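I have a structure here, written as structure tokens, and I will follow up with some questions on it.
Every protein chain except one is present and positioned as in the full complex.
Note that the chains take the letters A, B and C in the order they are written out, and that residue 1 is the start of every chain.
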Amino acid sequence: MSTKAKEILTLALIVVFCLVFYIRKVSGGEGIIFSPLVSWLVIAAMIISLLWVLVLTIKGRLISRRVVFVYVGIALALPLFMPFSQKIPISPEVQALYDSVKTLKPGSKVLISFDYDPPSAPELQPMAESFIRLCFERDLKVIIMGLWPQGPQQANMALEKVLSDDKMKAKNLKYGEDYVNLGFQTGNEFVIQRMGTSFESMFPTDYRGTSYDSLPLVRNVKNFSNIEYSFNLSAGFPGSVEWVQIAVDRYGVQLGLGNTAVQAPQMYTYLNAGQVTGILGGMNGGAEFESLCHYKGKATKYMLSQSFSHMIVIAFIIIGNVAYFLSGRKSALKKK
Amino acid sequence: MEHFSLWLAAFLTLGIISFLYKDNAWYKLTEAIFVGLSAGYWFVALFWDNFYGKFWIGKDEHLYLYVGAFLGLLMLLRLIPKIGWISRWPLSFIVGATSGLWLINYFSSNIMKQVQATIMPLFSTQYGAGFNAEPATIIGNLVIVFGTFTGLVYFFFSKEHKGAFGYTAKMGIWVIMITFGASFGYTVMSRMSLFIGRIDFLLGEWLGMIL
Amino acid sequence: MRREIPLIITGVVGVGFLIQYFIPHAPFSYMSDWFSDWFSIVGACAIVLGALNLLKISAQKAIKRKKDWVYSLVIIASFLLIVIVGLLEGKDFRVAGTNFDWLYNYMYIPLSATMFAILAFFVASASYRAFRARNFEATLLLVAAFFVMLGRVPVGDVISNFMPEGWRLSNLASWVMNYPQSAGQRAIMIGIGLGIVSTSLRVILGIERSHIGGGK
Partner (left out) sequence: MIRLPANLDRKACAAFFVALFSLFLLVPGARSQDAAAVVDSIIQAVNPDSLPPELYPQAVTNVEVKDTPNDAGKSISISWEKSVDDYENGKVKVYRIYRSEIVDGQPSEYKEVGDIPAGLDEYSFQDGNTVDGLEYSYKVMAVNYLRENNITAWEAVSVTVPLGPIKSSAQWFDWRRINAFIGVILLSFFIVYYIQQAKSGKDLFIRKIAGMEAVDEAVGRATEMGKKIFYVPGLSDMDNMQTIASINILGRVAELSATYETYIDVPVCRSMVMITAKEVVKEAYSKAGRPDAFQEDQVHYLTDDQFGYAAGIDGMVVREKPATIFYMGTFYAESLILAETGNSIGAIQIAGTAMPSQLPFFVAACDYTLIGEELFAASAYLSKEPKLIGSVKGQDVGKGIMLAAIVIGIILETFNIWHFSRIFSVID
């Protein structure tokens, strides 16, 4: 069969697969979950095939990029159907963040800045949800804003999720009194700088168009000195670096960070220098925070996929090095 | 419409993923849509957020905004080839302002702040606390001081990296390599999470396979 | 004059924005705010030039029937589609339920989120290729990455369960992140700070002037 024919066949199979499952979903089909036996079989099959790849490599046949891609895809997708759960160890920087929130008195005002957009939501949305949940549980007042245009929409999604919980419904939380969403403002780090003198000048209205003055929660909040704690969910610029440099360094704000795992390493210098109280790094940080808050959210659910994908990457690094050493450090292996 | 929306989103998602296999017509189509759509998206966003939201609404109250509009106008003179060189004026303004602001901001945050954080008592938890640090902290402090010192030596440009100086610089690049390794390792995790998000869309929201 | 005036503007404006940091009094206190607003407005004007450039090059490609010219038409069409929808929508173009919002949610988001997400694959293939113990530096990179990668997921602690509390892989990963990693970051940051100060000064003093271009 020619390559072209193979490609068309594969494409057709994918289309059929999608159609079958889509029709199944539309007609009310439930999600799929593997039984433990099947799960173990899948894992065993993956290990055996990896060993096979190792054998091939030792024999001198290097695998192509595409094979690596297929393995990564499988390692990320299949664990979502497995019924296992795992214990999550808590790292000190997550504990520190949780503790610093716990020491706040009920009624304290917490400013949460949503500085990310949907592409980074898989990592940051679970943190947002569990942080807001924690604030509400401890009767803290939540003020939301965004330096990224799509941030406040993400905040609304998180709020909706948290408030739909029965425990939260019982608290009878009111918009404007217990939480408020000030919306998005352009100007990147300059927004933070100007908030140092006046919140109202940057957010004359909230995202619904209600004027700042008529929101009881923020009416008396002039600037950072009226905020007890702030939390920044950040996926890049403008984000944590700007919050630390301006809000912390210039206005002495107490700041906690929720970062994508890419950004997190850079933030450890700030943690060390005492500029931030704690860091949630990546989906793992989110899962740790969820377990501190005794809540099973999406971060916890996805941790299995996460672990699997790490194992796959590590496996390939080992395979790559085995091949490298067996080839007598020939530079021929350097490319592909 | 809802079916169409989901299938369209899935079509575009899979189109990008198909690039992993090889460059193909599907990817070329999605790439073209992406480039055109995102350029247009930012065009609209900048028009409404910056031009309308910042300038048009605020111009009567804040007269200084006219300066921005004037600079923008000078920039647009580019469209008239004969006097296009005037657009260098707003550009020099921006470059000048950026240099001034960055000079001082990075001096305080990257130099002052980081040097301050590096200067610490090695055997105490903080200045004046006496020799109260635990062995792990002391080792940590030593590692930080050693790493920062050697790392900075690596960045010396005006001295040849030879002799003792060269060895120090070499250790500096080792520390930097460890830093890169750790960052890389951390990022592997982050990147995996992102694709989990897309799988959640494809297999969950679209095909309804995930519980 | 084509070079002098820009040089003078750069120098004067540069010094002005440098000293504003030390002067809390108006108008210096407003300068950085002003600049942010001005820059936003200039950016909004400048994107017209960029968009015209994109349209021009795509149109040329289509007219000359160069290879893959059909895709150039797709670029033009999708650009015009979202711009027309967005401008007709008015200033509340982002509100949920608008046509712009639909384009955003069902076209823009899947595209950009997926482009972001295929990094998962590139990161794997890059590690497969790059993490080889080729020399001492590469080995250090490999070892640090290895510990952090394992230590940051629960599996790491399952493997290192035999170690006493406080010495498991997750603790080790934290230690690496907190100390050697921090040290390296700090050296890089101080270096960057010095580099930026020096480059800014060169620009302000007019020694580095290639950004101004040439001509009379």
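Keep this in mind: a residue touches a chain if its C-beta (ideal position, glycine included) is under 8 Å from a C-beta of that chain, and two chains touch if they have at least 3 such contacts.
Since we're looking at a predicted model, the values are computed, not measured.
K.L.:
What shown chains come into contact with the chain that's not displayed?
P.N.:
When the entire complex is considered, the left-out chain reaches A, B, C.
K.L.:
Taking the entire complex into account, which one of B:I16, B:A69, B:V143 or B:M192 touches the absent chain?
P.N.:
Spelled out, the listed residue whose C-beta touches the missing chain is B:I16.
K.L.:
Identify the residue among B:A69, B:I104 or B:M209 that touches the chain left out of the display.
P.N.:
B:I104
K.L.:
Just checking the interface: what residues of subunit C touch the absent partner chain?
P.N.:
Here the touching residues of subunit C are 1, 3-4, 7, 11, 15, 18-19, 21-26, 29, 39, 42-43, 46-51, 53-54, 57, 60, 68, 111-112, 115-116, 118-119, 122-123, 125-127, 129-131, 141, 185, 188-192, 194-208, 210-216.
K.L.:
Across the whole complex, list the residues on subunit B that are touched by the chain not included here.
P.N.:
Looking at subunit B, the ones touching the missing chain are residues 16, 19, 23, 27-28, 30-31, 34-39, 41-42, 46, 75, 78, 87-88, 91, 94-95, 97-99, 102-104, 106-109, 111-113, 115-124, 127-128, 130, 145, 148-149, 152-153, 155-161, 176, 180-181, 183-184, 187.
K.L.:
Which parts of subunit A face the unshown chain closely enough to count as touching?
P.N.:
65, 105-108, 119, 172, 174, 177-178, 197-198, 220-223, 225-226, 228, 236-237, 248-250, 252, 262-263, 265-266, 335-336
The definition used in the following text is that only the chains that are shown with their structure count from here on.
K.L.:
Out of every possible chain pairing, name the one holding the most C-beta contact pairs.
P.N.:
B-C
K.L.:
Can you name the chain that lies farthest from subunit B, using the mean of each chain's Cα atoms as its centre?
P.N.:
So the chain farthest away from subunit B turns out to be A.
K.L.:
So, what's the distance in Å between the C-alpha centres of subunit B and subunit A?
P.N.:
17
K.L.:
In whole angstrom, how far does the Cα centroid of subunit A sit from the Cα centroid of subunit C?
P.N.:
Chain centroid spacing, subunit A to subunit C, equals 19 Å.
K.L.:
If a residue has to touch 2 or more other chains to count, which residues of subunit C qualify?
P.N.:
32, 37, 40, 109, 112-113, 116-117, 120-121, 123-124, 127, 142, 146, 149, 152-153, 177-178, 181-182, 185-186, 189
K.L.:
Two or more other chains touching the same residue: where does that happen in subunit A?
P.N.:
Expected reply: 69, 72, 76, 119-120, 149, 186, 261, 265-266, 269, 272, 281-282, 284, 306, 309-310, 313.
K.L.:
Spell out the part of subunit B that touches subunit A in their complex, as residue ranges.
P.N.:
Going by the criterion above, the answer is residues 3, 10, 14, 20-21, 45, 49-50, 53-54, 105, 108-109, 113-114, 116-117, 144, 179, 182-183, 186-197, 199-200, 203-204, 206-211.
K.L.:
Quick one: which bits of subunit C touch subunit A in the complex? Just the residue numbers, please.
P.N.:
Touch list, subunit C to subunit A: 32-33, 36-37, 40, 94, 96, 109, 112-113, 116-117, 120-121, 123-125, 127-129, 131-134, 142, 146, 149-150, 152-155, 157-158, 168, 170, 174, 177-178, 181-182, 185-186, 189.
K.L.:
Spell out the residues on subunit A that touch subunit C in their complex, using ranges where they run on.
P.N.:
Where subunit A meets subunit C, its residues are 65, 68-69, 71-73, 76, 86-89, 91-93, 118-120, 149, 153, 186-188, 190, 193-194, 261, 265-266, 268-269, 271-272, 281-282, 284, 303, 306-307, 309-314, 316-317, 319-321, 324-325, 329, 333, 336.
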